[in-house]
Structure formats: C-alpha cells, structure tokens
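One protein chain is absent from this view; the other protein chains keep their places.
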Amino acid sequence: MKKLRERAAALLDEGAVSLVIGYEEGTKRPRPLFCRNSENAGKLIFDSRCFHNLAVYVTKKELVGKERFAVTAPISTLRSILQLYVENQLSEEKLLVLTVDLSGELVEFVTFEEISAYVAQFEMKRGEREQEMLTKIEGMTREERWKFWMGEMSHCFKCYACRSACPLCYCTKCVVEVNRPQWINPWPSPISNMEWHVNRAMHMVGRCTACGACGDACPVGIPIDLITRKMMEDLAPEFGFVPGQPAKQGNALSSWKLDDREQFIR
Amino acid sequence: MSEKNTYLPYLMTIEKVIKEAPGVKTYRLKFQDESEAAVFDFKAGQFGEYSAFGEGESTFCIASSPTRRGYIECTFRDTGRVTSGLASLEEGSTMGFRGPYGNVFPLDEWKGKNLVFIAGGIALPPMRCVIWNALDLRENFKDITIIYGAKSVNDLVYKEELKEWADRPDVRMVTTVDPGGQTADWKGEIGFVPTIVEKVAPSAENTIAIVCGPPIMIKFTFPVLEKLGFSDNQVYTTLENRMKCGVGKCGRCNVGKLYICKDGPVFSKEELNFIPAEEY
Amino acid sequence: MSNSNEFEPKIIAFVCNWCTYAGADLTGTSRLKYATNVKIVRFPCTGRIDFLLLLKSFAQGADGVIVSGCHPNDCHYTSGNFHARRRWIAFRTVLDLMGVDIRRIQYSWVSAAEGSKWADLVNNTVADIRALGPYTEYQKVADYLEKEGFDEEA
Partner (left out) sequence: METKYISQGGLAQWFESIIASGKRVYAPVNSRGQVDFKLVKNLSEVADDYIQTTQSIKATVYPKAEVLFSYEKEHGKVNLTDFDPDTIPETVLWRVHPCDAAGFRPLSAIFNWDSADKLHNAHLAKTSVISFSCANADESCFCTSVNGSPGNTSGSDVQLTVLPDGGAIAEILTPKGEALVALLPSVFEADRGDKKEHYLVDLPARFSLTEVNAKLNKAFNSTVWKEQSERCIGCGACAFVCPTCACFDIQEDVHGSKGRRIRCWDACGFSLFTLHTSGHNPREHQSQRWRQRILHKFSYMPDRLSVVGCTGCGRCSRACPVDMNLLEHITSIAKQ
C-alpha cells in the first residue's frame, strides 16, 4: 500500500498522469477515490475489500479528461479494462493500469498485452455466494425459476444502478431510453423489468466479465449478476470463448461460425 | 371529491392544418366541449401540453393571439415521438390540450412604448402570439419592429403572415437568413440574427425588446442589445426547458429556485440574472 | 370449425422475406391446407428480428411464436441467419434461466421451395402449443398497474 501511494504521488508530481483513480476508506467500506494531486495519494488503499469495479469510470470523458490517467485495478477491474480495450474504448497511451499482486508487489501495466498475460493466470471461479445461489437456481424446475425471478423482478424499481455500475454499459443512450419505438416500458412492472434484464443480459453476451458490480449495486438486492454470469458460463463453450478473457475475434454476437451447434431449429 | 385532475386534457378537434416549413406545421384547435371553450382564457406568452393519444404529451406555446377567440393554434416541428405522432394527425382528428400554463408578457406595462421583436427559427411561434396581440391593440404602442431569422428561406415559418406584417405600414419587418440559406430571389437580409439586430435595431430609448430563439441565439443577442443601450428591464425572453407536467411538480424545468413552467416561460433579462444561465 | 370450448392457440410467426415468407406463399398457392392459428410478420431477414419482439408477442397474448428464415448458407444477405442463430442460442439460454417456457418458441429454416415444410411446421407447432395450453403464466403478469404501489407477493 505504501508503494502504491508513493508511486501514485510520484506519477502525479511528475505529471506523468493527471489523475489516479483508486480506493479510499469510505463510511462503510472502501469507495472510489479520484486523486488529482499527490496530497490525496496518501488516502489510497488497496486490499481485498476493494471490489468496486473502477473500470466504470475510465470511459467517462468528463471525469478523465484528455490527459493520461492511471487506475488501480483488482482482478475484476483488469478483466473489464481488457474487454473495454477490445471494444476500442481505451488506448494504451492514455491509460496506465496499476495493481498489487498476490505477493503484495506493485505491478504496473504499460500495455494491454501485459494485462492480458497477468489476467490469464487467474481462473474464473464462482464465489461462495454465486455457487450457493446458482446451485439453488439450477436445481429448480422451470416453473420454480419463473416464480423465483418474477418475485425478484417485482422488487426492481428501475433505478438502473445495475447499468450505471457496469463498466461495459457505456452507451450514452440506452435501449430503454429509445422511444421510437418504446421497446421496454419505462415504468417498473414485473414483465418490463424482466424485459430490461433479459435485454441487458443479451447485450452482455460474451462481454460480461462477471465482476458482480451490477448485483452489488442493486439497492433492492436482486441478484442480477447471476443472470449475466450464468450466460457467460453456459455460452462460453458454445461460442468458444474463455470466461473473463476478451474474445480475440470479435464479440460473441457480432461474429458467428459456420458450425455453430444447436438442437432446437427444426 | 370533486377536485380536478390536472393531467386530464381537454379534447380538441384539429380544425385546420397549415404546413409552414419542412417538418413544421400549425394546427388550429377547437374545443370539442363548448362549455370548456366558453370559460377558457389565456394571455400572450402562455403555453400548454399537447397530447397525441398513443404517443404522449409535448410542450409548446400557444401561438395564436388571445384577442382571436374561439380557437387556439400551435406550431411545432416533427422531431420526436410525440411531435411525429401529432404531425401524422389530419384535419378533423382529436388531440389533447392542457393549459394554459405559465406567466405572460406584461403587455399592459408596455403601453406607450416601442416594441422590437427578435426571433429565430422555430421560436417565432411564441412570439407570434404576442405580436398579433400587440398588433390587435396597435394604438397602445409606438413603433413596432419585427426581426426574424431562420437557417434558410425554406425554414422561415408563417410565410403568409411575414408578408402581411411586411406590407403593413405600421410595422417595420426585417427578415434574415443565415449565410448560405438564401435563394436567388431572396430580398431580405443575409446574416445571423445578432448581427442583423446590431444593424437594424431601433434606439433603446422607450423601447422593449422581446427575444426568442434557440439558447445559442439568445446568448449572442443579449450582449448586442446591451451594447445598443438596452437595460436589463427592457429585454424580455421566453424560455423552454424540458417539461412533463407543466404545473411545477415533475421537477424537470427547475432552474435555480425557479420553475420555467410556473415562474416563466416569460422572463425579463433582469429576472434571468438570478438564475444560472448554464441550466437553461 | 373447432369446438368453441377448445383452446385455440394464438401464434405469431416472424419470418424472413426471402425464404420462409415465400415458402408460406407457396404453401398457399399449392393449396395445402394448414392450421389458421398463425399470424405472419414479415422481416427483411432473420438477422433483423429483435429478440424483444418475441417477448412482446407473449405479453400481448400470443401462446406460441415461430421464428423462421433461410437455411444456413442461403441467406439473401449472406450471413444474417448465422448471426440470428447465435442470437437464438443466447436468447434461449437466458430465457431458460429466467424460467420462460422456451418450448413455446419454435425456430425453423424454411426455404422458398418448402411449402409443405411450412405447413408441417405450423401444424406441428399448433399441436405442441395446444398441448401446452394457453400461456396464462406469462400473460397474467404482463398487465400490471391495476395493482398499487407496493409489491404484493403472490
């Protein structure tokens, strides 16, 4: 942590970057911090409690400005950054990525290739909570799943915290805000809520890195992250991508293979 | 409980459709319920919420003069879901109207003064209401000047009325189009509205300037008027922020401590000094 | 005419202009008789059929949906149906996870020459949906708003 603070301060002092996005102690748990001068760098922390996906900020132009900036990134953030890079949302010249590895060493990534190599060491695994909930859902009959999700969806009040917290939801105008035609009713109701979440999941196919930010952000506790996670798990073998690693040859739904397999088309 | 439901619109019949410019139409609307028409009253500067049933509501000013009774007119450009829904309606069909909302141009206070109306593009409609109102009470005012500009000749709205105003001996009418927007036979001015204002505006003495246009035009015209000697209480404008309810509840048009829908849409430049310019 | 008490499935078919629509046309011109439960919506290509339309159909009262277009390699636009196939694979996965009854969506490839395949597809789908019964599970949640503010647990 000391090294991270020193390095961040030095980067800011040298003018190598104009901003370091990291974590500070919050009122309940660590929260995002925007360091624009070396004084603030002393507030930086980086530990296992830091799980906000800071990649959500790196595409916000009004925040990061035109100059080079740095971001401290735990593994989930690294995965999102890679995906954003693949989607041409980031450039190596503008973004410096820092992390602290398992041995406590500060690691600085200059190229996305380096991040890619680093991330490849970590296998995508279900956490305890995901394992427990997904096992439960996988054990349900279809009718039970419908009831379960409709129950959950009835709590959604469309605050779109899931969308706002997701680094890959960077569209400036979302499909729910398109009104010609109005695809999804803008007011909350179980069906339109489900349509929204199905839609989000579809837009995330092959892109979601299962960071869990959406589910964590949901103020009414809907485990929406499970939808995109399960999609990722189920579709990775179908479409031949590695969960958590960006597709090399285009995103899942903007590419296809002659021999994509299915058993349901008559 | 016999409280009135603010959100329930009057039903109106589209009596007449006038095509003004590409995508711009004027509708003359009549109340379907005579008893509603009898008690309906408004003043120059007020606006309403117009419904296309099936699409929603949109906010525009009442473009006709309160001196012409029995109907109201609105002019709008087909740009979004509601306006395109409205644009697809035909003469004789039904639409909704809620209003009148907002404050008014203080025509009474302007008695005995010169008036200069400055409008740009689709912002002539809110001005048209007060122009006709002033012309119908012509004896109350001294010189009346109208300066109106649009992107191109094609984009000028109320073409018939522009001609009518130009032909009146008691009105000085100046029309302009942006450079490049003129046609071969264009006889008016060529140039952006602020530039033309600087060129043709009357003396500031005993004169009220009423400015209406896109935010960018307003922001460039104000300094010109200041340069010409207009003080802040001699300049009026009408603003339009995004609105949903029109009655100060939905929170959209709130700028500083004011609601455009309740404290406006008409503001003197003096009043505008108290609200942050970046938020309208 | 069927018995008025018997359930008549409402089915919406989203088909591509170049193959299936022409195929359905051929069914008609070939005077092949088939079930009348299907309302056809014609699209330029299966790649152009937004997945939300399928859900909208259920919300508006459809009991089943048919999606059909050109066989692989026959797409008028070369790869529209390959894109669509991927999307369907993904869509089925997410719908199944949500507990939507995916048996009610029948995908198919029907070429312009397959008039009899279209008749079979419709007849079979109608029979399947008839066996499944009306999709009230979905329809009854679709018309919300009669309820008040708070969520009332079923």
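Each chain gets a letter, A, B and C, in the order it is written, and its residues are counted from 1.
Methods note: a contact is a pair of C-beta atoms (placed from the backbone, for glycine too) under 8 Å apart; a residue touches a chain by one contact, two chains touch by 3 or more.
It should be emphasised that the depicted structure is a prediction, and the values quoted were computed from it without experimental measurement.
> From the listed residues A:45, A:96, A:124 or A:161, report the one that touches the chain absent from this view.
Per the contact definition at the top, the residue touching the missing chain is A:161.
> Can you work out which residue in B:53, B:186 or B:220 touches the chain that's missing from view?
B:53
> Among B:7, B:71 or B:186, single out the residue that touches the unshown chain.
Answer from the full complex: B:7 touches the omitted chain.
> Can you list, in ascending order, the chain B residues touching the missing chain?
Given the touch definition above, chain B has residues 1, 3-9, 11, 51, 53-57, 79-80, 83, 92-94, 96, 214-215, 241-242, 244-245, 247-252, 254-257, 262, 276, 278-280 touching the missing chain.
> For chain A, which residues lie in contact with the unshown chain of the complex?
Interface with the chain not displayed, on the chain A side: 26-29, 31-34, 52, 56-57, 62-63, 152, 155, 157-161, 163-165, 172-173, 177, 182, 185-189, 213, 216-217, 219-221.
Keep in mind that, in the parts below, only the chains that are shown with their structure count from here on.
> If you average the C-alpha positions per chain, which one ends up nearest the average over all of them?
If one averages C-alpha positions chain by chain, the most central is A.
> With centres defined by CA atoms only, which chain is the most remote from chain C?
B
> In whole angstrom, how far does the Cα centroid of chain B sit from the Cα centroid of chain C?
Their C-alpha centroids are separated by 50 Å.
> Round to the nearest whole Å and give the separation of the Cα centres of chain A and chain C.
Whole-Å distance between the two chain centres: 34.
> Two or more other chains in contact with one residue: find those residues in chain B.
none
> Could you say which residues in chain A touch two or more other chains, in rising order?
In chain A, nothing touches at least two other chains.
> Which of the residues in chain C come into contact with chain A in the complex?
Interface residues on the chain C side: 50-52, 55, 59, 72, 79, 82-83, 85-101, 106-109, 121, 124, 137-138, 141-142, 144-145, 151, 153-154.
> Mind listing the chain A positions that touch chain C in their complex?
Contact set of chain A toward chain C: 137, 140, 142-151, 154-155, 183-184, 187, 189-191, 194-195, 197-199, 201-202, 205, 227, 230-231, 234-235, 238-239, 252-258, 260, 262, 264-266.
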